[in-house]
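Removed: one protein chain of the complex. Kept in place: all other protein chains.
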Amino acid sequence: MTSLSGALAAATITPPHIEYGQLSPLLVVFGAAVAGVLVEAFVPRERRRAFHLVIALGGLVAAFALIISVAATPSLFAHGSPGHVVAMGAVGVDGPTLFIQGTIVVLAFVSVLLIAESSHGVSPFAAQAAAVPGSAEEREGLLRGISHTEVYPLTLFAVGGMMLFPAANDLLTMFVALEVLSLPLYLLCGLARRRRLISQEAAMKYFLLGAFSSAFFLFGVAMLYGYSGSVSLSAIAAAAATNVSSATLLYAGIALVGIGLLFKIGAVPFQSWKPDVYQGAPTAVTALMASCTVVSAFGGLLRVFYVAFGQLTWDWRPAMWGVAILTMLAGAIIAITQTDVKRMLAYSSIAHGGFVLTAVVAATAAGLSASLFYLAVYGLTTIGAFAVVTLVRDPAGEANHLSKWAGLGKRSPWLAGVFAFFLLAFAGIPLTSGFAGKFAVFQAAAAGGALPLVIIGVLASAVAAFFYVRVIVLMFFSDPAPDGPTVVTPGLFTGAAVAVGAAATLVFGIAPEPLLALASHAAAHLFVR
Amino acid sequence: MLTLYVPILMLAALAALFAGFSLVMGALAGPKRWNRAKLQAYESGIEPTPQPSGGGRFPVKYYLTAMLFILFDIEIIFLYPWAVTFRSLGVFGLVEMVLFIVTVLVAYAYVWRRGGLEWD
Partner (left out) sequence: MIPGDYVALAVILFVIGAVGVLIRRNAMVIFMCIELMLNAVNLAFVAFARLHGTIDGQVIAFFVMVVAAAEVVVGLAILMAIFRSRRSASVDDANLLKY
């Protein structure tokens, strides 16, 4: 009892100092989300969508502008400093974090365009999530053409969590950010307008497995707290450098926190949720998860492993090698057998996570900048690909079965051509951004002494190229099925999403240097401690 | 070591004694006039909820109410540490706490306007 009351008495509580300016991108996004909830409460149903669009898109644009202005603050990076730790050590504002946040905001903007698409009668979201599928209640909602506009505030909350997650400088903030980003995504997964049962099932699987993994993450945090007496990343790093007494706690903590983070990335063997959730969720939400969530999760993983476990590279590197190899190979090989285009893209996303992990293993500034570049260009290509998926439809909704995509190139050459371009970028063909990204991560991995990983990565890319090319062949060289899907003309928003994805894939494929330079500038001083 | 628990045990014994005394004295000394209302289950003074026959399922609105209760109830947890230290936190603490409560109120406004608080 004495030690505790002593600690309480000795602690003189002073008001914390909060750097609102440097936190402003986060505050704007969360503020926009809260404003969205108010819109839901007080604005009549028919006018809500317009309000939400202004708030969500405006909030993201403002957040991007604020990120630029923080990044351009000379005092923040004076004297070669990597950045600042703000909010009493809870949040780090540094080069990599600002790059990741900027990437997330751009990707989220394009995803919100996709989420907002409703030019073909109805939005992709359920009229009433609470109505039982197939009931009279649900039919009534569908006939009235209503849909859940809560998706906008939910998306903004998730995006805010995603921006906080890689910035969190202590593991408690990181856990709260993890939940803030996950909980809205669980709900968004279950809101599909069509195929409600599959959508609900995806939500349940994502929720149960996600909660399971965050329990592991949290237990790991408890172990690290027990080891070092603090949850701050730099304090854990300092303890790891000096304290060798209770290494069991340290290694258990690293393993459990690693499991929680690798789950969010969808690395093998923690990938089982990804295909199910990507297939069942509304495609616009899948695009959000496949781009923004992956970027954010990698940002968190990079920060934890580079800052807190930065001196223990030799301890975690072998395990990370294994995970990277398994992820690349399993993702690429299982993708071959897929017959659903969204599931195929999910396994492709798993394989791409493995490619980024090869750069993470390097644990150098080059590895960090290569990861940042890869995540940015891969995210834009992914959103474009999922935007195309939303356009290929049959009477039951989206036609996701690959057999229905046969001969699509003969019926709508433009759409099939754009999709083929995205697939070639995934495969890493030169003159696409995918090639530049793969080249960067493999170069960093090789320079970091992980040549075997690079060789396996190239082999996995070859396997992956096989199934991407197979889909292209299917689209252009087989006869269209008689009951084939219709390709709807893209609305303004979906068209914009496809165009942004395609333009980014092309531009960063032909001229990757400016973005590469920005990424290596951002990563030059690693993370702030 | 065990002496630490002596006061707690004494309190427990006192509480048990008081409860037993109240029950026994009530039964011995109180007037006994039976009516239907007294024989019904006691639910905080409101009309007892009809039980589903044969141990069936409760209507879904109970879940909604329970979930809303959990959400708003748990936020109190942050008020206690603030209440202990609000003098030393000063204006900063007050402003931040008001912001926190306003955020919770926004959620409350949403629930209220969208009919989450209506029973039927």
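We just call them A and B in the order they show up, numbering each chain from 1.
As a convention for this text, contacts are C-beta pairs under 8 Å (C-beta built on N, C-alpha and C of every residue); 3 or more make two chains touch, one makes a residue touch a chain.
Keep in mind that this is a model prediction, so the values were computed, not measured.
Peer 1: Of A:19, A:179 or A:394, which one is in contact with the hidden chain?
Peer 2: Checking each option in A:19, A:179 or A:394, the one touching the absent chain turns out to be A:179.
Peer 1: Taking the entire complex into account, which one of A:198, A:255 or A:524 touches the absent chain?
Peer 2: Of all options in A:198, A:255 or A:524, contact with the hidden chain holds for A:198.
Peer 1: Would you indicate which residue among A:60, A:146, A:218 or A:528 is in contact with the undisplayed chain?
Peer 2: In the complete complex, the chain left out is touched by residue A:218.
Peer 1: Which chain A residues touch the hidden chain?
Peer 2: 3-4, 6-8, 11, 129-130, 132-134, 172, 175-176, 179, 183, 186-187, 190, 196-198, 200-205, 207-208, 211-212, 215-216, 218-219, 221-223, 225-226, 229-231, 275-276, 279-280, 337-339, 343
Peer 1: Give me the chain B residues in contact with the hidden chain, please.
Peer 2: Listed in rising order, the touching residues are 1, 60, 63, 67, 70-71, 73-75, 77-78, 81.
Quick note on the criterion: only the chains that are shown with their structure count from here on.
Peer 1: Contact residues on chain B for chain A in the complex?
Peer 2: It is residues 85, 88-90, 92-93, 103, 106-107, 109-110, 112-114 of chain B that touch chain A.
Peer 1: Quick one: which bits of chain A touch chain B in the complex? Just the residue numbers, please.
Peer 2: Answer in residue numbers: 12-16, 34, 37-38, 40-42.
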